[in-house]
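With one protein chain held back, the other chains of the complex are shown just where they sit.
Chain IDs A and B follow the sequence of writing; residue 1 opens each chain.
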Amino acid sequence: MTEPKKILLEVKDLKQYFPIRRGTFRREKGYVKAVDGLSFFVREEEVLGLVGESGCGKTTAGRTILRLYDPTAGEIWYTRQDGQRINIATISQKEMKPLRREMRMIFQDPFSSLNPRRTVKEIIGEPLVIHNVARGRELEERVAELMKAVGLDPNYMERYPHEFSGGQRQRIGIARTLSLSPRLIIADEPVSALDVSIQAQVLNLLQSLKMDLGLTMIFIAHDLSVVEHISDRIAVMYVGKLVELSTTEAVLYHPRHPYTEALVSAIPPADPDIHFSRIRLEGEVPSPANPPAGCVFHPRCRYAQERCRVLEPTLVEIEPEHFVSCHFATELHLRGIGGNNVA
Amino acid sequence: MLEYILRRFLISIPLLLGISMVAFAIIQLPPGDFATAYQQYLINQANMSPQEAEKAANEYRKIYGLDQPVPIQYLRWIKGIVTEGKFGYSFAYKQDVAQLIAERLPRTLFLALAAHSISTLVGIVIGIYSATHKYSLGDTFATVFAFIGTAAPRFFLAIVIVYYLVIQVKYPYVNRFVSPQYAFAPMSWEKFLDILKYSWPVIAIAGFGGVARNMRVMRANLLDVLNSQYVTTARSKGVRESLVIYKHAVPNALHPIIMYQGTVLPYMLQGELEAAIVLNMPSLAPMFYSSLVNQDIYVSGGFLFIYSVLLVVGNLIADIMLSVLDPRIRLGQ
Partner (left out) sequence: MTEQTSLREQRQIQLEEHESYFNLVWRKFRKSRVAIAGGLIVLALAVLAIFSSFFSPYDPVKLNMRSGYTPPSRIHFTDVNGTFYGRPFVYQWKQVVDENMYMHWVEDTGTLYFVNFFVQGWEYKWLGLFPTRLHLYGVAEPGTIYILGTDKFGRDIFGRMCLAGRISLAMSLFGTFISVAVGSVLGVVSGYYGGRFDNYLQRFVEFVQSFPQLPLWMALAAVIPSTWDQMAVFIAMSTIFALLSWTLLAREIRGKVMAMRETDFVLAAREMGASDMRIIFYHLYPNTLSHTIVVLTLTIPSIILAESFLSFLGIGIQEPLVSWGVMMREAQTIQTLGFNQWIIAPVLFILLAVLGFNFLGDGLRDAADPYTIT
């Protein structure tokens, strides 16, 4: 049995609240609790899928981890190459800058994440320039290598983003992210804005890059079927909270949280003969400015009991490597993909 | 909405104070003070000897506190304005500036507002015609007219009109606001017509640029609206074309113009200023100009301040009207 890889990133009780300002004097009247107590870890060379519907806080979580926002509370432990762990939640932006070489992001929208006034070479090469890694000739060579790695012709490096298709632009973004050979990549819905046929191509690219470069990735998505093949483990978020975290297989085939069950039921199984019915959740997603009391999912949960309305469940490891935040996690018999039941 | 109005109103007060300080500072800029200019004036116009003039000037300084430091002078000035309505003294006209303002401000207001209303109305009408008869001779003519209207300097137009009126036609109604026989009479229809006889050139010139601008905006807006889907729907329902235009399209095209009335006011004031100076119409502008040349500083300062007040009040009214009409502002952003 291979030794489990070291933990590269560990997030402990991360909170990100945005104040709501109203009135003539812009007083704070409340908070949008975008991320409300998130805890998980990521091992080296593994891909963690972070899924949830729009507004659940997954994008905010990704940005907070990279210190694009200053966290309201919590810890973000990053293990450096020399093995030292550092809590990047509290360091200054100046101290953060050298770490940015190792932790990078892939953005969702290929149309707005590239500066329309800059050439591809300037875009991909910018991190190299900012961190004084390469200039001139050497920069061009590095950019050419990166373009080839993502499947683009280096001859086009003097062109402008608008001359490329959506899928190609996303590749440019990926090349830019890889430019400093990062150890951790947070991919924020990298295929959500692409056509379905192109999605597959870009996903395949990410997959092969992961294998060739041994990348560690947090893959944010709102669709489980997107992360199915690329993730080693999956974390499910709902209204700022983590509700389930386990291996891909466990989450998809043996979910323990009712919300996960509903998400999973929406994935059509590969076998057309299997009869599958989607679980339709009633009600609307609550606003993170005003989350429900008790379990945050209880208004829409078909298994909800009195306890759920009052008491907030905690994240508990009910099996090795399987964390669930539900009062009845061990009791419920939930369906996985294609109707597989828990044993 | 009331809160919005109140907020705008309250902001105006420090704004006006700030402006008054700047205006006062400007008139203090030339070397010497009011008394020095007075002294010059006495020597040049009143034929006093230099020694006598100097003595008079020094007396003057003491009486009006001109030997005090500038901030104190400012405070006296602003106190005079706010509490007593006194704007300082004009030695050229030997009165308090407030009286000069009282005389001339209504005329400036009348001219500017008349120019504004006419330019809006005429501009809108021509704009509607232009849009509905796109690319016709009339439209081309109107467009050319619009371009010239925004490019020609107003003082040039004033010169041309004066030339034509005085030299060619020998028009008698110039250089005054109203005929002597009506000067002190109460307002009446005849008096109003009389005033128009003198003031139509200034109104026309001041409004000219505004007509051009409104016409272009109206034409563009109306063309946009006529291309929109609900107009197409109305037409396909069989609604009469004139009804489509006047009942459906025009009110919507009009909306942006009404919204931006506030920005047109300064344009009108400046047009009036240029035209009135050249045509020597007894409104604020020509006196402002001569006070700058003569260094009659309280007139300059007072008039500059009044112009600013007009602008601020105009903007305030425009904003309030906007908030009444536009529910987005009324209900708070």
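Criterion: contacts are C-beta pairs under 8 Å (C-beta built on N, C-alpha and C of every residue); 3 or more make two chains touch, one makes a residue touch a chain.
Just so it is clear, the structure is predicted and the values come from calculations on it, not from any experiment.
Visitor: Using the definition of touch stated at the top, determine which of A:Pro116, A:Gly136, A:Pro272 or A:Pro320 touches the missing chain.
Guide: A:Pro116
Visitor: Out of B:Val22, B:Ala46 or B:Val324, which touches the unshown chain?
Guide: Of all options in B:Val22, B:Ala46 or B:Val324, contact with the hidden chain holds for B:Val22.
Visitor: May I ask which residue of B:Phe9, B:Phe141 or B:Tyr163 touches the chain that does not appear here?
Guide: Here the residue in touch with the unshown chain is B:Tyr163.
Visitor: Name every residue on chain A in touch with the hidden partner chain.
Guide: Within chain A, the residues that touch the unshown chain are 63, 66, 68, 96-97, 100-101, 104-105, 107-109, 112-119, 126-127, 130-131, 151-153, 156, 158-160, 162-163, 165, 167-168, 171, 173, 176, 198, 201, 204-205, 208.
Visitor: Could you please point out the chain B residues that touch the chain left off the display?
Guide: Here the touching residues of chain B are 11, 15, 18-19, 22-23, 26-27, 29-31, 147-148, 150-156, 159, 162-163, 166-167, 266, 269-270, 273-274, 277, 288-289, 292-293, 300, 303-304, 307-308, 310-312, 315.
Keep this in mind: only the chains that are shown with their structure count from here on.
Visitor: Quick one: report the Å distance separating chain A from chain B, using the average Cα coordinate of each chain.
Guide: 60
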